[in-house]
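Comments concern the structure below.
Of the protein chains in this complex, all but one are displayed in their positions.
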Amino acid sequence: MMQKIKENTAIFPWEDKPENCQDVLWRHSNNPIIDRYAIPTSNSIFNSAVVPFKDGYAGVFRCDNKAVQMNIFAGFSKNGIDWEINHKPIEFEAGNTDMIASDYKYDPRVVFIEDRYWITWCNGYHGPTIGIGYTFDFKEFFQCENAFLPFNRNGVLFPQKINGKYAMLSRPSDNGHTPFGDIYISYSPDMKYWGEHRCVMKATNFEDSAWQCTKIGAGPIPILTDEGWLMIYHGVINTCNGFRYAMGSALLDENEPDKVKYRTQPYLLGPAETYEMVGDVPNVVFPCAALHDIKEDKLAIYYGAADTVVGLAYGKLSEVVQFTKENSL
Amino acid sequence: MMQKIKENTAIFPWEDKPENCQDVLWRHSNNPIIDRYAIPTSNSIFNSAVVPFKDGYAGVFRCDNKAVQMNIFAGFSKNGIDWEINHKPIEFEAGNTDMIASDYKYDPRVVFIEDRYWITWCNGYHGPTIGIGYTFDFKEFFQCENAFLPFNRNGVLFPQKINGKYAMLSRPSDNGHTPFGDIYISYSPDMKYWGEHRCVMKATNFEDSAWQCTKIGAGPIPILTDEGWLMIYHGVINTCNGFRYAMGSALLDENEPDKVKYRTQPYLLGPAETYEMVGDVPNVVFPCAALHDIKEDKLAIYYGAADTVVGLAYGKLSEVVQFTKENSL
Amino acid sequence: MMQKIKENTAIFPWEDKPENCQDVLWRHSNNPIIDRYAIPTSNSIFNSAVVPFKDGYAGVFRCDNKAVQMNIFAGFSKNGIDWEINHKPIEFEAGNTDMIASDYKYDPRVVFIEDRYWITWCNGYHGPTIGIGYTFDFKEFFQCENAFLPFNRNGVLFPQKINGKYAMLSRPSDNGHTPFGDIYISYSPDMKYWGEHRCVMKATNFEDSAWQCTKIGAGPIPILTDEGWLMIYHGVINTCNGFRYAMGSALLDENEPDKVKYRTQPYLLGPAETYEMVGDVPNVVFPCAALHDIKEDKLAIYYGAADTVVGLAYGKLSEVVQFTKENSL
Amino acid sequence: MMQKIKENTAIFPWEDKPENCQDVLWRHSNNPIIDRYAIPTSNSIFNSAVVPFKDGYAGVFRCDNKAVQMNIFAGFSKNGIDWEINHKPIEFEAGNTDMIASDYKYDPRVVFIEDRYWITWCNGYHGPTIGIGYTFDFKEFFQCENAFLPFNRNGVLFPQKINGKYAMLSRPSDNGHTPFGDIYISYSPDMKYWGEHRCVMKATNFEDSAWQCTKIGAGPIPILTDEGWLMIYHGVINTCNGFRYAMGSALLDENEPDKVKYRTQPYLLGPAETYEMVGDVPNVVFPCAALHDIKEDKLAIYYGAADTVVGLAYGKLSEVVQFTKENSL
Amino acid sequence: MMQKIKENTAIFPWEDKPENCQDVLWRHSNNPIIDRYAIPTSNSIFNSAVVPFKDGYAGVFRCDNKAVQMNIFAGFSKNGIDWEINHKPIEFEAGNTDMIASDYKYDPRVVFIEDRYWITWCNGYHGPTIGIGYTFDFKEFFQCENAFLPFNRNGVLFPQKINGKYAMLSRPSDNGHTPFGDIYISYSPDMKYWGEHRCVMKATNFEDSAWQCTKIGAGPIPILTDEGWLMIYHGVINTCNGFRYAMGSALLDENEPDKVKYRTQPYLLGPAETYEMVGDVPNVVFPCAALHDIKEDKLAIYYGAADTVVGLAYGKLSEVVQFTKENSL
Partner (left out) sequence: MMQKIKENTAIFPWEDKPENCQDVLWRHSNNPIIDRYAIPTSNSIFNSAVVPFKDGYAGVFRCDNKAVQMNIFAGFSKNGIDWEINHKPIEFEAGNTDMIASDYKYDPRVVFIEDRYWITWCNGYHGPTIGIGYTFDFKEFFQCENAFLPFNRNGVLFPQKINGKYAMLSRPSDNGHTPFGDIYISYSPDMKYWGEHRCVMKATNFEDSAWQCTKIGAGPIPILTDEGWLMIYHGVINTCNGFRYAMGSALLDENEPDKVKYRTQPYLLGPAETYEMVGDVPNVVFPCAALHDIKEDKLAIYYGAADTVVGLAYGKLSEVVQFTKENSL
């Protein structure tokens, strides 16, 4: 099934590593690729997801409007860099449920499984929890039962069933600016009922790796490699001037993904450019999606910057895996 | 199935309403019926569940030991008032899962469904969540998958399937002394995977009914009446000297139990006796179980008092239903 | 005007000081004089005000009902000890304003000025503030403009105009369990517009008098003595187990009552009896009214105990004044 | 009286809307118009007020000195853009009161009513409350009674009496970084005694308009239009990295200004330029004054940026009114 | 030196263990032995220390007066049960320092070392820290340098030098109701300069022993036994209604007392009697002193109850040691 996606003939978004760059990831030279005012009503566009689609790419974008209401919008691109985003938010029809309330939607992820594109997001239902929907064509969208009770954020599906069941990462939360947070995995036979909840990975001790000592959450759809599932995630440190979000990576066991094989002690990319350090929420890089090409050994990570704009970073897939193994906690 | 329970020939624990008592519930004259030191290791025994069993009653008791470790213990009684509690906590074997960690167990509920006794409790698995187990005989116990991700408390099963699925009330929480809390319902086809989460009932506005304005949580197994499911629950107000727990009642639609038909504005029973106002946690009445006899129109509610001892209160089932309808918010 | 009140011929509530009692105040021997369940709907009756009326006494009582809704009720007594409290709360008509919303009413004070009985209370108008009303007969009641913006509590009128203006003590607050609080005075030419706000008295340093180091608030109507206004007030200390309320006294300058002449370093009466230490809010004595007879040198203080019941304490007026002078901060 | 001001012949500060600008407000091209170090002692100059005066403009400026003491300073300008600010703070003489303490002064507003210029500000008197003063010539200044008890901020007078009384907007606060706040109106016959307090407008629900869901406060003096009083105000959202201040507008009933006719769901202007996002307090735009010319249909709004400098924004008065009506909550 | 104390001929305070008592400690039958009003000015007398002296006992008592000012008072007893406490607090002269400020004194401990009685207490010097003083006769008292910087509480000396240096246990704190706290040891060559600070024992994990999971602090002077130093200490759990204090015991290595050999998982004595559960601070037992007679195998522990009165508990020294070894964490 994933093969079909891989045979996507679209141009892969890419720039080679700059000379003198010692880092495992590097930024697109013309970041941010999407500005806060890219559609007429928007206050900010960030924390968004993309996926190969037809001869190009489709995306689901978090656009907060100027009332700072949060919603998700479909968009399309030929090259993964220049995007046309719809001016109206996605309207959902009922999927596997009578339609349920949705006070807000934010931080989407998208993945193709079997026959359709599944979307998960943070869904406002008496507080944040994980919403699930799907589409076949990015025109008609169907909303399903929420996966969990409130309060939860950062629900991320695996791109294929594991042991015959759908699998989802998530981070139990509270109803505010949650000051804690670990990554769990849950399974479902049918995308409706969920169980077998297991703790995957916890925030670290301050002394061991302070950038991820307050909370962590899964980012893009995990990528299957020879070393297991590559999970790129965000970690947070609580400074005296607020939360600072950076991104790291982990390798999870292919068949038992609650087993962490490796996990980076250093971050891969932290807020260091102006558009990452200045904006509605300073000092945030927040990855939500990644494209990869295993043959070409390319990885392109889309991340929200300062809760205001969308940035793009590149890396060699093999180097990221290698770095994760060699710099593991 | 429930009929079988009803035909239980045990003596129903009961005292008639005292003269001059105007209230819908009244206390057992020799409360507390279980003392904090009733077993050798205990610091406190409270928030416990009972169920008809053979020619008497069985119970699952929260006994905190003198290291204040929380665990659940089986116990037995002929009359529902005098109890023999085992000196060792329940040991579980694997039920529908490989055995999972359980840092602590507290606040159990017990219910007979179809062929066995199901137990739910607050289970320590990276924080509080809802543990599930079952027994056929109160000798061998089997522990299943946790129902939900952390953080959750007060998981209470309905005594029969609803629309072909198991149904459970619960209260999403945080990992501390949760200062908020509403009651939700979730469904499962198999006691392993859970979904279709719906909000049932929220904490009230301070002005409308302050005793339940901070948080609420389901108590005993709901009782099916002609007016729907009678749910006895606890409500909390946050005073300047801490949380005060009282108990109220609601009537839920028989087939769509996320629909609240009636809900008491006044409490049914609040902390007013010394053993309810003084103890390890002052000012707590916390109902976890109820016996009822529809023919005799009797209701006996077991509740934890001051997080220290077990109290027993009586009422006429029909009067409680009537009171709930006539004093609804 | 006050003379008229003094000529009230009612029996003054009184018991002589017990032998061996060294304290300046002593408790009524049959405290609490009003039980929490004294009217059918009540959960608690406390923090209430009384005033001479006809050949006996009238009162305005805080009765929280069993939904823990707060309201004020009229009541009557021949001897100041045995009370008949109305079963329905006071209903107000418009006084000097179009009727304004009143989400709740609590902690009343009552005083006769010139030609009528003025009532102040904590009024719920987008949070707590000071409500004002009046009555001529304790049958018809009229509600006026709130004195202040939210958030305020413990509004207490002086029993006569000062320099030609009405004068009111109050305590600016926040909208929760305010962890701070000082006593201010404000003036009004007409009971409608208020100004000339002055700080009267602050919470103390912990080292100087810890029982009143967290917050303070005026209690009964101030009493004019040869030494100035005798103000009985409550003080609060924040222990690791919550707020503890005791009562003290101060003497304010007759003509410039923002000048504090004396103020007790020790408390006069603190929670030490069971009904003061155990109840809905443990460790509270909260004075709201006092009767006095200057000729007989008698003082009777009504106070809420544990936010649950009403207690009564006695003292010699001259001894209280003397004690205040000799034990001043 | 207002006519007199309108006939002011000073040059109105103005720049036409830039091409391609879709917004209802646009920034001055050379913002910030006043730098943080514009006078020798200043650390920052922001949240300031201006008013037509003689053949130009006068202003009252919040200048925090390098000890970060807050005080207000007079200043003058011919064109409303280039300002000369006095190097010494305003010294007040007694107005309608014996002089009262004033620990600090900040966030001034200025308005001409009848015969003089009234100034209101946040006055430090045992915590923040509303100070009132006046001047005839911006040379001699007179300080009056504070309008309210602590704690209050953002006191804003209407430019004319309403129903024969002075009217003031304000926002009850606490003594810290107040995490709540709604707009109230109060009336006075004499600028000394205040009453008839009414709630005007509350912070919104998060789901409806998150930029103003934490607190709101009035900004410039309200402007009388055919649609009622145009009130420009600030709204605050609490992000995980602190408060973010943006500005919106509302239309209040001309004769009953506690009635809100329209109120913008989206903000009019949010922090998006570097000098608004970076400074002593990042992500703040805080409007305190506006000039308008009804004939020319011009509006010029002065706002503090990042609690550090003064910015200027322009709009068409009619477009702002229209936008407020068409984008109302 | 210690021998001299042992040869004290005073009657040892004692009652034999009640029949049916299964616990390692039991309470004096006439507890509390000292009432809150035992001296004229006192509000409460608790957390106090006693020591053999001449042919009886001397003590240093924490008496909070009715202004709730904290100070320490000397007292004397023939039998260790009936006490005469001075009505005036201890006045100190300068010991090894110019006299330093002392805003308050509370929670004393007393120990005889070499030639004099050393007293330590919580001393108010810009916040709580450890005060040190000595006396030869309980008439003249000398105050020395504070041992540590603020903030610290529960400074407890060992009864003899260890490796040639004085040794003191203490608990670093903050300046409020410290929600954390571990026991440290420090050494001094001269009772003036302190160093070599080592962590001895930490609060436990909630799952392991919840009664001591919030904070712990040393209680009486440690007692040298064949198994090392017996340290009786208090532990705290933070319930939703405040802190609950119980007492446990540990055995420390004789020569390296920062090494914990055993430590009780269960508490030895928790608040269960009314005078321990009800008072100024409910649910507190707080041991500050112990008498022991090794030959007679007797132990008598003095403890504050509910921050209001003094209780006395007995045990067999050998049983306490045995219990500590057999119930160790």
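A few remarks follow.
We just call them A, B, C, D and E in the order they show up, numbering each chain from 1.
Here is the rule we go by: a contact is a pair of C-beta atoms (placed from the backbone, for glycine too) under 8 Å apart; a residue touches a chain by one contact, two chains touch by 3 or more.
These numbers come from a predicted model, not from an experiment.
Contacts of the undrawn chain with the visible chains, over the full complex, involve A, D, E. Per the touch definition above, the residue from D:31, D:69, D:225 or D:328 contacting the chain not shown is D:69.
If you put the hidden chain back, the residue from E:44, E:120 or E:152 that touches it is E:152. Contact with the undisplayed chain is limited, among A:108, A:242 or A:287, to A:242. Against the chain not shown here, chain A presents residues 22, 206-211, 237-242, 244, 265-267, 270-272, 274, 277-278, 282-283. Residues of chain D in touch with the missing chain: 36, 40-41, 43, 64-70, 103-104, 124, 177, 241-243, 278-283, 307. By the touch definition given at the top, chain E reaches the unshown chain through residues 97, 125-127, 145-152, 170, 172, 174-175, 180, 182, 184, 186, 188-189, 192-197, 199.
Methods note: only the chains that are shown with their structure count from here on.
The distance from the centre of chain B to the centre of chain E, with each centre set as the mean of the Cα atoms, comes to 42 Å.
Each of the following residues of chain B touches two or more other chains: 241-242, 278, 282-283.
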